[in-house]
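With one protein chain removed, the remaining protein chains of the complex are shown where they sit.
The block that comes next holds chain A.
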């Protein structure tokens, strides 16, 4: 069993597991942090951005002023943003049989894999994962296509040139493999390959392996996966949460007894407590509004935003923000809000109970009904006429490189009254803000990452007791910035097997058994005999049939009666054809009992001679020798086949057959 690691990003994993005869891709995460190297895509012409100076190397030898722009000491690529894809050279991706998706954040690279590698398999995901994943992809495509950029910068990628660039561009890896965003057509085609699954549904893959998603508690429809055969079990743990937010709680017990547990998607903010961050978010928001400023919340259009809105629902009245408009701007804002209300099966118990009443599970329905929360597909259209300040705007993309958020950064960045509050943990806020410097706006960083922290995960692992743990190498050492915090890493016995991008791991697995089914007819013909108390054995002679990786044993068909032929005489002399080898024998032949048995069969003249290892019985009348030893019996008998057969059967009476 092998694991191929195609992504080095611990929360946006992409691994391929070869297990028995199947090749299974686990998640298909797209590393979008690469876009931080690019200049933002403004929705309306931005004089500031267009006036940024081009970059020329200090000695003037390299002039890339068309491709690279300088802003506040950092250099950015002026081109449509590009993403860092999972590794495509490590193995032939067309051989992948299935892709298992754990949550909607971990499927964003799907079109690159399913559309351009010869992939012909099936993708498995839950319904919320598919629907919300589709919204996020649609949004991404929309953000890109709304502001087409004619220029596609490539010169800077030249190895010789990239070496000369200032950091962090200089250190960006595999820039040649970076790709532009896919099209809607590719998204649709990729998603048409998705087959929906429900939690705890058992999906058979080619009869060899069974996969099953389990609730992971992180987001709507998010799952961990069990990949197992009758005798081996691999657990794949991706983004999971033990906090009580909106999704169904995590199913931990089903992870027990794994041979290997692949652990990814731990919190990216191990030191930030989500509840504390939520409190800080609310108080900063209220403070800014009271001072007459606007609040910008760069966010994804599904996920934590539901919790933020729910928190605000309770907070608005007490903080006296009843009249402040809340705007949610995204091409998929409406869909995201609507979809969140129809997945009762996938929600936590409290929310499910509301649906039984019947009431919408999320309170943002009420915020919309009372006009406190308004949603718009973009800043153009209705929004521009209905827009009132001061206000709170939720919009994407959290990288601040594209989407409506770029507009608000340009609009509000110059005033210190306004605040931008970062809640998404995927991007470093300082890097995100870099192309907007200098900035007067206040910046607050309250990353909310509900995924498992190291404390929770060690507790979990203690409970589920996997034999081996595989995880990204980042989890096996403390974070670079906090090298003394040994509590911010995994410490396990045996130590976890670390992986990085392009690793190929041999998983420590010894398959020893396989399931086979004995057909009823054969089962009925078996004759068990007890060899020890509670242990019986039966010899089995059967025909093995293997079909679709399922093995059955059936009785040996009786040889068809030989057709009467002219050479009837010859037939008698034919050697035995289907010879069943005789079973192995075990035990010993006790002398006294054996002699008694011989006597019963009329063999009375027996001379017994003791030897070093046992006895030699001389059957004098028959001129036959039987050598009896602890671990063997030797019958020497000349020219008397009937006698030999009798003696054989008498000896066999005392032995066990295996």
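Methods note: a residue touches a chain if its C-beta (ideal position, glycine included) is under 8 Å from a C-beta of that chain, and two chains touch if they have at least 3 such contacts; residues count from 1.
Please note the rule applied: contacts and distances are computed from a predicted model.
This figure omits one chain of the complex; the name its UniProt record holds, of "MIF4G domain-containing protein B isoform X2", "Integrator complex subunit 11", "Protein AUXIN SIGNALING F-BOX 3" or "Proteasome subunit beta type-5", is "Integrator complex subunit 11". If you put the hidden chain back, the residue from A:292, A:322, A:528 or A:590 that touches it is A:528.
Residue A:553 is the one among A:1, A:287 or A:553 that touches the chain not shown.
Between the chain not shown and the residues A:180, A:202 or A:455, the one that touches is A:202. Listed residues A:352, A:428 or A:597: the one in touch with the omitted chain is A:352.
For the chain missing from the display, the contacting residue among A:207, A:249, A:325 or A:583 is A:583, taking the whole complex into account. Panel shows chain A; residues 127, 197-202, 212, 230-231, 334-335, 338-339, 341-345, 352, 355-356, 358-361, 511-520, 523, 526, 528, 531-532, 534-546, 551-553, 556-557, 573, 575-589, 630-639, 641, 644-645, 648, 651-652, 655-656, 658 of it touch the chain omitted from the view.
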